[in-house]
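Right after this comes chain A.
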Amino acid sequence: MTANSSPFLSASSLDKTFVLHAQGGQQLAVMRGLSLSLAPGECLVLAGRSGIGKSTLLKMVNGNYRVSGGRLTLHFDDGALELSDLPAQAWHRLRRDVIGYVSQFLRVVPRVSAREVVMEPLLARGCDTHDAHQRAETLLARLNLPERLWALAPGTFSGGEQQRVNIARGFIAEHPLLLLDEPTASLDSANRDVVVELIQEAKARGTAMLGIFHDEEVRTRVADRLLPLEGHMLGGTEMPASSAMPVSSESSSATTPSHKESLQ
Partner candidate 1 sequence: MNTSGQDSQYSGYNFAYLDEQTKRMIRRALLKAVAIPGYQVPFGGREMPMPYGWGTGGMQLTASILGANDVLKVIDQGADDTTNAVSIRTFFERVAHVETTTRTEAASVIQTRHRIPEKALSKGQILVYQVPIPEPLRFIEPSEEETRVMHALEEYGVMHVKLYEDIARHGHIATTYAYPVKVDERYVMDPSPIPKFDNPKLNMSDALMLFGAGREKRLYAIPPYTRVKSLDFEDHPFEIQAWDTPCELCGATDSFLDEVITDDQGGRMFVCSDTDYCQNRREEVA
Partner candidate 2 sequence: MKRPQLKRPALLDARNITRLYGPNQGCQDIDFTLHQGEVLGIVGESGSGKSTLLRVLSGLEAPDEGQVIYHSTQQASAAAGSATENLDLYAIGEARRRALLRMEWGLVHQNPRDGLRLGVSAGANVGERLMALGQRHYGDLRAAGQDWMERVELDPRRIDDAPRTFSGGMQQRLQIARTLVTQPRLVFMDEPTGGLDVSVQARLLDMLRTLTRELGLSVILVTHDLAVARLLAHRLMVMRQGRVVEAGLTDQILDDPQHPYTQLLVSSVLTP
């Protein structure tokens, strides 16, 4: 795999600081001076001890967290796009067409079947329903999700089943930039292999990927480079006062209907 040398995503001197107003305006600096460069077809894996706050970077790239300082830039053939000051209404299209995010947990939308959850990123682009349907089923089959589950809402699925739905949803639309937040965390080895294949195929298509993988073996198989975070992450957890912000707390939201990711 020869990665194109000119970067698709670059970060220079990124800072992230949370200001906690409930705690007297306490400033919580979690990231300082992080720089990176990610080329099309390359998979860059964030390295660092557990709890260092690896997801923070992914959430900044995905727009969930604001950038406190530094620059975060996408490089298109016809010019650069600065993400740190992108107006809110631009993110919707950007996420639809450019940035895909596979989070660790599926934000379940009640009543929507697994197949529809997977199809949705394509439908949002106005793709033909029949095509989207077929591509969703192909992916779910590859990820060994039992066919009887396809028409059911994933709310009652096991963690591993939900995660496979989430992965299918993340890969179906072939975004040029994919953010992978522990996509293999609760999978068995057979399905981990499928995910590794999906990542290799995405690379071959020229997808730029920024990922977090706890699993040593998967990391070795997919990573082109490691991005060491030690020295940039200042020991904050990935999100301040997370217990006080349940709406944003993904870990508690995995199966509750009141927590949904904006699916657009």
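FYI, contacts are C-beta pairs under 8 Å (C-beta built on N, C-alpha and C of every residue); 3 or more make two chains touch, one makes a residue touch a chain; residues count from 1.
How were these picked? Simply put, all candidates are chains of the complex that A comes from, given by their letters.
Values in this document were obtained by computation on a predicted structure and should not be read as measured data.
S.K.: Need the partner of chain A in this complex, chosen from 1 or 2. Which is it?
M.R.: So the candidate in touch with chain A would be 2.
S.K.: Name, in rising order, each residue of chain A that touches candidate 2 in their complex.
M.R.: Per the touch definition, chain A meets candidate 2 at residues 8, 18-22, 59, 62-66, 76-79, 81, 86, 88-94, 97-98, 109-112, 123-124, 176, 239, 241, 244-249, 252-253, 256-264.
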